[in-house]
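In this view, the complex is presented without one of its protein chains, the others remaining in place.
Moving on, here comes subunit A:
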Amino acid sequence: MAAAHEEAAAWSEEAARRVWGGAVPLQVHLHDADVTALPPPPPFLTLGPRIGYLPLLIPVIKAHFSNALPPGVDTVWFEYKGLPLKWYVPIGVLFDLLCADPERPWNLIVHFRGYPSEILSPCEGEESVKWSYMNSLKEATFVITGNSKSVMNMSQADQVALWESVMKGNLDGYKNISTRLKLGPFEEDGLIRTASTERQRQQSSDEPESPGSGKPCRVPVRLYVRGVQEDLEDIEDALPVRDWEIVSYINRPFEIRKVEGRSYITLEHALQILLPEFFNSDTQTAGEVESAAGDSDTMNPSRSSQEVEPASASLREADITKKAKVKLVRVQGIELDMDIPFLWVANNLRNPEYYLHICVYVATRKQ
């Protein structure tokens, strides 16, 4: 028992080191319009930490291109195949989402002019990234414990040290401070060792409560759902993302509830709850779809157009639900098996702000 627990702890440490050490090879090209020297400068090769953010790379990129930059100062931004990249999304998530077939190195274009402020939130360098991270951490803390007090009550020194650890990829420094937030790990029974849980236990010693009255624990999850062509055979043939509007960003926690007949929650089960419209596990629904398809085969040509319309409408709906299915799920660059325990994924593959970022590729009809 104790040995098994220690072994699990060792695996968790190994997973954390791999997540924190994960990096995407980047080849950064200077945008043609921003080149002021001939010949154009060579692209800049670097590693982008998966759990890091693009704006944090700007100082070294600026140094590399310093001889070819236009005069003056403007907000720096990045682009991939015409799509401005959201700086507040971790690098690894952008890569997993936008490169259907992982592109190594990942070719990005850096711009020093023309910030697309109608598409991207403003970015004032490291300070913006830090606050984006801290606000996400506060949000995750609220999801897990029901309030953000453990983050709000951090000392200024601890906040700075925590952010420095994230910025530098310092896992040990991060753990020194983050363990004090008491935000994990999640367990199958929905309990979690948090400050509020301890407080509840103290309260329960004073005032006996009815069993099971505690609020169910929630897991912070951010989903990025991308549509790919329905007839896709190989993932590398997916059309590139041209517009952020075709990506559904879903910021929704997963509520841990004990499911009858299951010893643990699978990734598939969690996704069924978070993305119900993309899973047709209900046999009754499948039966209805089949019967709808059957009706079309036996449709009488003498039937009036008014009667035909509802049938075609229901067929269209059946088509949508039938064709919209999950092709691929990526977390930290790993294509996960649907049977993997969800809470293991949440505990071991999450980002430093305690969010589990899940990229989902869904087959859809062409729009």
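Just so we're on the same page, a contact is a pair of C-beta atoms (placed from the backbone, for glycine too) under 8 Å apart; a residue touches a chain by one contact, two chains touch by 3 or more; residues count from 1.
Methods note: contacts and distances are computed from a predicted model.
Missing chain, UniProt protein name: "Ubiquitin-like-conjugating enzyme ATG10", from among "2-oxoisovalerate dehydrogenase subunit alpha", "Ubiquitin-like-conjugating enzyme ATG10", "Geranylgeranyl pyrophosphate synthase, chloroplastic" or "DNA replication complex GINS protein PSF3". Of the options A:G21, A:P42, A:G125 or A:G146, the residue whose C-beta touches the omitted chain is A:G146. Looking at A:S150, A:Q332 or A:T364, the residue that reaches the missing chain in the full complex is A:T364.
Between the chain not shown and the residues A:H29, A:K138 or A:K182, the one that touches is A:K138. For subunit A, the residues touching the absent chain in the complete assembly are 86, 88, 117-122, 127, 131, 134-135, 138-140, 142-143, 146-148, 220, 225, 227, 244-245, 247-253, 277, 320, 324, 362, 364, 367.
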